[in-house]
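Each remark here refers to the structure printed beneath this line.
Presenting chain A:
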Amino acid sequence: MSPAVSDFVIPVAKIAAVILYPMVMVVVMIWLERRVVALIQGRLGPNRVGFQGILQPVADAVKLFFKEDIIPRQADKLLFNLAPILVMFSSLLAFCFVPLGEPLRIGSYTLTLWIAESPVGLLIVLGLSSISVFGVIFGGWASNSKYPLMGALRSVVQVLSYEIPTGLTVLSVVFFARSMDMVEIVRRQEAAHIWYGFMLPVSFVVFWISAVAETNRAPFDLPEAESELVAGYHTEYSGMKFAYFYMAEYTHMVLASSLVVILFFGGWLPPFPGVKFLAFLHAVPGFVWYLIKIMFFLYLYVWIRATFPRYRFDSLIKLVWKWLIPLSLINLLAVVAVRYLL
Partner candidate 1 sequence: MSDPQPKHPFILTRADHFITWAQKNSLWPFGSGLACCAIEMIATAAARFDIARFGMELFRASPRQADLFIVAGTVTNKMAPIIRRLWEQMPDPKWAVAMGNCAVCGGPFPTYAVLQGVDKIIPVDVYIAGCPPTPQGLLHGLMTLQAKVARSRPTKEILNPDARRTR
Partner candidate 2 sequence: MLDVPADRPALREVHEALTGRFPDSVLAGSFEKGELAETIRAEDLLPVLRFLRSEHGFNCLDDLIVLDNVRLPEAPAKRFSVLYQLYRFPGDVRVRLVVDVGEDEPLDSVVPIYRSADWAEREAFDMFGLRFRGHPDLRRVYLPDDFDGYPLRKDFPLEGKGDGL
């Protein structure tokens, strides 16, 4: 492999893949959501555009691209334009650290299925995903109108207070895996022949609830509550800027699902490693397992959205400060105790 190829072409291809991977997942996710919510509600959902409506998100994106871009007169121009970029940029950057599978050996060159592997990969991903809050705040505040402002205020309090249980539960996993590197965590789960989701059930449940809350989804979608705040923080956005907000929400969902899968469900590991007669499952490449697990969690997102009513703001905050944070603290102490006493 000539250095030109290995040092330039492959990294560029990988970067393109990292950008394309969430976009494709977003397209699939938008279609999946509209179809699944429709089927839950007893109707058909988009099925006129392309085969069974698969091109519907493409049509939406192209239409939004050709929409007029309105900036309200009193809006703060800089922050108004910066908000969607921040929201989109932070989630795309986080995908660089998310490992998709074991490194592949092609001839003499090992192709690593991630862009960057760093010993503190998990910390970076968590940090980046909290940058998107800035985007929401700027968007809500800069539109200079009441409903987006209320949406932004709600979003700030919600996302910040749900970061604490996320952090604590991630800490409990890091204690077990003794490393912050996501690839290492998956390898540890492979070595331990058990997924952390079964060893730390409480952490998994708390992490999943706060993941749903952090992406402003389903019962916690107060910042963009359709029936109260008109359209929440992105009321004033139109055209491509709104498309960024719309796509960023789905990208965050994919990011949160992949985090849950890596931390608690052993990334690309086949489901029953120990069982002999299920050995044929190993033939399926790791990346496929990874995708199957993510699709399950994305389906869970949509399922929750279609069934649960919306939390009220104070009960949302009461839930996190009275239940999730104490629970994750106790869980962390239990994990530490078990780790060192055993």
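The working rule: a residue touches a chain if its C-beta (ideal position, glycine included) is under 8 Å from a C-beta of that chain, and two chains touch if they have at least 3 such contacts; residues count from 1.
The candidates came about this way: all candidates are chains of the complex that A comes from, given by their letters.
Just so it is clear, the model here is predicted, and its values are computed rather than measured.
Peer 1: Given that every candidate in 1 or 2 is part of this complex, which one actually touches chain A?
Peer 2: Among 1 or 2, only candidate 1 touches chain A here.
Peer 1: Tell me, which parts of chain A touch candidate 1 in their complex?
Peer 2: Chain A residues touching candidate 1: 34, 38, 41-49, 53, 55-56, 58-63, 66-70, 226, 230-231, 234-239, 242.
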